[in-house]
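Read the structure below first, then the notes.
Removed from the display is one protein chain of the complex; every other protein chain stays in position.
Per-chain numbering from 1; labels A, B, C and D assigned in written order.
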Amino acid sequence: MEIMRVKDELVCTRRVPGLGSEDLRILESQSGALSVAVDPVGAPAGSWVFTTSGSAARYALKNPETLTDLTICGIIDQWEVTAAEG
Amino acid sequence: MEIMRVKDELVCTRRVPGLGSEDLRILESQSGALSVAVDPVGAPAGSWVFTTSGSAARYALKNPETLTDLTICGIIDQWEVTAAEG
Amino acid sequence: MEIMRVKDELVCTRRVPGLGSEDLRILESQSGALSVAVDPVGAPAGSWVFTTSGSAARYALKNPETLTDLTICGIIDQWEVTAAEG
Amino acid sequence: MEIMRVKDELVCTRRVPGLGSEDLRILESQSGALSVAVDPVGAPAGSWVFTTSGSAARYALKNPETLTDLTICGIIDQWEVTAAEG
Partner (left out) sequence: MEIMRVKDELVCTRRVPGLGSEDLRILESQSGALSVAVDPVGAPAGSWVFTTSGSAARYALKNPETLTDLTICGIIDQWEVTAAEG
């Protein structure tokens, strides 16, 4: 699982039906790359989370047919940026 | 899911049968790399989209046996390049 | 799907049974990295192709139990290197 | 499978139900990137391990429905950092 930071919500009205109405978040990786994840835990902007990818990303949701390849798994209780840089 | 920009259509007459007649798009990633995706939402060139990969890319299509590993999931309503660079 | 160029054939007599006698090609990515793909479309050296990876790579073949993770999906009709560099 | 070093435990009280109460570890790759893995073998901090990813990461656990995409497979008996750098 990857460690990422929630940057923002993603507003996207025109989407494939298979994504349902899941909340989407823009995440920033440790190297600064941005990606989009489904958020089943309600992670606020700025929090550090870890994500699961691939087929596990679908099983992490109530509806396992949701067409995601990246899902937030949990909010990290405490994360020091210095740890990521060390 | 990755955030990418639609660059062009891809014309490809000689393809494996499993791709059917799906529309193909050339996408550009945030780092400038090019890849090819199936487009079920009709994204025009220049628009910002997000894509799903792996097995989810197949399930995003009406025919889940289409042999894609990258499918456009939705068009982002608003995307500022500065956000991607910030 | 990734855009790659066919560089050469790959001669490999000692292989796992699950690969059958599929034609193997050495492909070069846009960044110059080399990889090996199964070629069901008969792409000549020098041509630009796009490839599918992961489980879709297996389904692209007549025998979906072939043990590939990269399969050529089609030959691109026209590809300008400048487009890849632009 | 990737070769990584155990850096620390990950404390995360708010997580998706599918992760159960599995032990989570922060791992550091050879290039210094951090990620999170489920640890079924009890690897102490500082030890070198190798990990499996993708769907195999789930099957490596007693409960194959655990929503991980990275699982520690084993502890390497002896690993010289110089080998990784050579």
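Here is the rule we use: a contact is a pair of C-beta atoms (placed from the backbone, for glycine too) under 8 Å apart; a residue touches a chain by one contact, two chains touch by 3 or more.
Note that the structure is a prediction, hence the values are computed from the model and not measured.
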Contact set of chain D toward the excluded chain (per top definition): 1-3, 30-31, 40-41, 50, 52-57, 59-60, 71-78, 83-84
Chain C residues that touch the omitted chain in the full complex: 8, 10-16, 18-19, 26, 33-37, 53-55, 57-58, 65, 67-70
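Here is the rule we use: only the chains that are shown with their structure count from here on.
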Between chain A and chain B, centroid-to-centroid distance (C-alpha), Å: 20
Distance from the mean Cα position of chain D to that of chain C, given in whole angstrom: 32
Shared interface positions of chain A, touching two or more other chains: 53-55, 57
